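Before I ask anything, here is the structure I am working with.
Of the protein chains in this complex, all but one are displayed in their positions.
This part shows chain A:
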Amino acid sequence: MGLKRRLLLGLLASIWVALPVQAQTDAQPSAGPFFLTLHFAGGTGLVALGGGYRVAHQRLEPEVLVGYLPAKLAGRAAAVITLKTTYIPFSPRLGQSRWEVSPVAAGGWLSYTTGQQYFLTNNSAGRYRSGYYWWSSAVRVGAFVGPRLTHLGHPSTPRPSRQTLYAELGTNDLYLVSALTNRSLKLPDILTLGGGLKGSW
């Protein structure tokens, strides 16, 4: 169980560490700007497009993604719609440069996969008695952590641009349940990797 506990502690720690660090974003607006996202893998389709709006003094990035899962990868093509929030506890500037590095961003997501073969709930499928399957095959929830690298546009422009490159190591609810009930499943067995680009102009 040690590995799973470490994963959870890591998530909690990244949030905890974030709280005292306030100073560097004081000059930032409390919300905005809008951003666009191009996301790869991580359980949200081969590629996903979306966007969101930065809130909580630049610390939270809630967003919506629409992913494409091609037939070649899943037998039948599907869309994966994901609601996701990333929490950026701290994002220190690299010296006097226009670059920021966030060693640990963390977040959670909820996704819905389209397709007749997926049921929203056991009851909505219409062929099972109540409680036959306890999970939803269409909806997954998950959590992730990962680093980010951000490039800031020139501050003299009225709306400075910013572009972020990020990677995410995560897992989903059903993988976690599998690992928590089996000593022989290790943390790398249940991890997924994703990443992408975010930009505001």
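To be clear about the criterion, a contact is a pair of C-beta atoms (placed from the backbone, for glycine too) under 8 Å apart; a residue touches a chain by one contact, two chains touch by 3 or more; residues count from 1.
By definition in this document, contacts and distances are computed from a predicted model.
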Undepicted complex member, UniProt protein name, chosen from "Ectoine/hydroxyectoine ABC transporter ATP-binding protein EhuA", "Surface antigen", "Metallophosphoesterase" or "Cytochrome d ubiquinol oxidase subunit II": "Metallophosphoesterase"
Contact partner of the left-out chain, one of A:43, A:89 or A:107: A:43
Touch list for chain A against the chain that is not drawn: 40-46, 69, 72-76, 78, 80, 113, 115, 117-119, 126-128, 133, 135, 137-138, 140, 149, 151, 163, 165, 167, 169, 172, 174-175, 177-178, 181-185, 188-197, 199
